[in-house]
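Heads up, the thing below is written out as structure tokens.
Missing here: one protein chain of the complex. Every other protein chain is in place.
Right after this comes subunit A.
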Amino acid sequence: MSLWEYANPRKFMATSGTILPWVIALAVVTLVGGLVWGFFFTPEDYRQGATVKIMFLHVPAALMAINAWLMMLVTSLIWLVRRHHVSALAAKAAAPIGIVMTLIALITGAIWGQPMWGTAWEWDPRLTSFLILLLFYLGYVALWEAIDNPDTAADLTAVLCLVGSVFALLSRYAVLFWNQGLHQGASLSLDKEENVSDVFAYPLYLCMTGFILLFVALVLMRTRTEIRVRRLNALLARERSV
């Protein structure tokens, strides 16, 4: 029994099929719970008013936007080293979710920034690096779509993902250097000095858990779809050859 057994598509389909409903249920419960708690049962901030509640969407989405790329990096490495197809398909499945998460973070940030900073967009390090991250996601998806042979596509996108990670990180620090920002620093960290107050922190943690579970559920669903599409194509190819 090892982790690599799940690289077998059949085994993966069976296991993910059984746990998927539970993950979905858990994601819905935590997400609804966290958002309802955050939106309706937290006090309004004394300076920011009700707009502070955008945080409950904005922060988890930004978290997942970065971690989705990290997951793609890990799965791409596994594909390059051990050639497990499920791994490559999981990376392919995660990319569009990453795009949506990045867009949510950017759009909610703009909605919050309009009343608070007086501007919807500012060329600030964090904002700019997220925009660049969005471009990386778009390029990644475009490369998947452009190549017909699935193995070649998996290989090339994996290489792109590795190199892109380096450049995404580099851009992150480059834009930091380029312009001093408006965006606040981290609101949550292990040392408690500058954290948001507990009234906001607990529903925020719940929302973050909900987004993580949502991401896992979506990746599992999309990976299952990709595997089914591949099986279908294999069946069609066999049919044509007979």
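The rule is short, and it goes like this: contacts are C-beta pairs under 8 Å (C-beta built on N, C-alpha and C of every residue); 3 or more make two chains touch, one makes a residue touch a chain; residues count from 1.
Operating definition for what follows: contacts and distances are computed from a predicted model.
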item: Among "Electron transfer flavoprotein subunit beta", "ABC transporter permease subunit", "Iron uptake system component EfeO" or "Heme exporter protein B", the UniProt name of the subunit that does not appear here; value: "Heme exporter protein B"
item: Which residue of A:I107, A:L143 or A:A201 touches the chain not shown here; value: A:L143
item: Chain not shown: contacting residue from A:V81, A:V159, A:V199 or A:L232; value: A:V159
item: Interface with the undisplayed chain - residues on subunit A; value: 132, 135-136, 138-139, 142-143, 146-147, 152, 155-156, 159-160, 162-164, 166-168, 170-171, 174-175, 177-178
